[in-house]
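The complex is shown incomplete by one protein chain, all other protein chains being positioned as in the whole.
So, chain A:
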Amino acid sequence: MSNFEEAHVLVVDDSSVDRRLIERLLRVSSCKVTVVDSGLKALQLLGVDGLKVDLIITDYSMPGMTGYELLKKIKKSSKFKEISVVIMSSENVLQRIDRCLEEGAKDFILKPVKLADVKKLKNYMKKPSTTRFNYFCCIYYYIFFLFFLSFFLFFCVFVCLSQ
């Protein structure tokens, strides 16, 4: 699989079991994965280290900075607000879900996370390959256009010369 097909996902979860599980689920779904155990480390990677990601998946309940607080910080940042954020939680609290979606989260996943949940996430990821695919498509259309234009011109010249 060529690298530019892989979306890069940043996983934020204080549970080592969940980090390992979600990392594996994402790798099986052909994603590149970076895992951290706190919101602070996530912001550090994005800001200071300049990590480029297509999606952030964060746990809601974490010590220190919660997933909700991380979401707010990302959505308030001019640099990162375009990155899709998905929240995970083991608690199905409607208020919590609404709050996150209102703050700009793309989706809310109930733990334990399954492969079906991860497959849905592909819809929220910027697809780096799409841009390049579109670019190549344009080149091909251009080449075909030139080819047919040349053919048409030759045809016109031929017709003129034969008269």
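The rule is short, and it goes like this: contacts are C-beta pairs under 8 Å (C-beta built on N, C-alpha and C of every residue); 3 or more make two chains touch, one makes a residue touch a chain; residues count from 1.
Quick note on the criterion: contacts and distances are computed from a predicted model.
Within the choices "Mediator of RNA polymerase II transcription subunit 9", "Histidine-containing phosphotransfer protein", "glutathione transferase" or "Transmembrane channel-like protein", the name that UniProt assigns to the complex's undisplayed chain is "Histidine-containing phosphotransfer protein".
Annotation for chain A: contacts to the undisplayed chain at residues 14-18, 20-21, 24-25, 28, 61, 90-91, 111-115.
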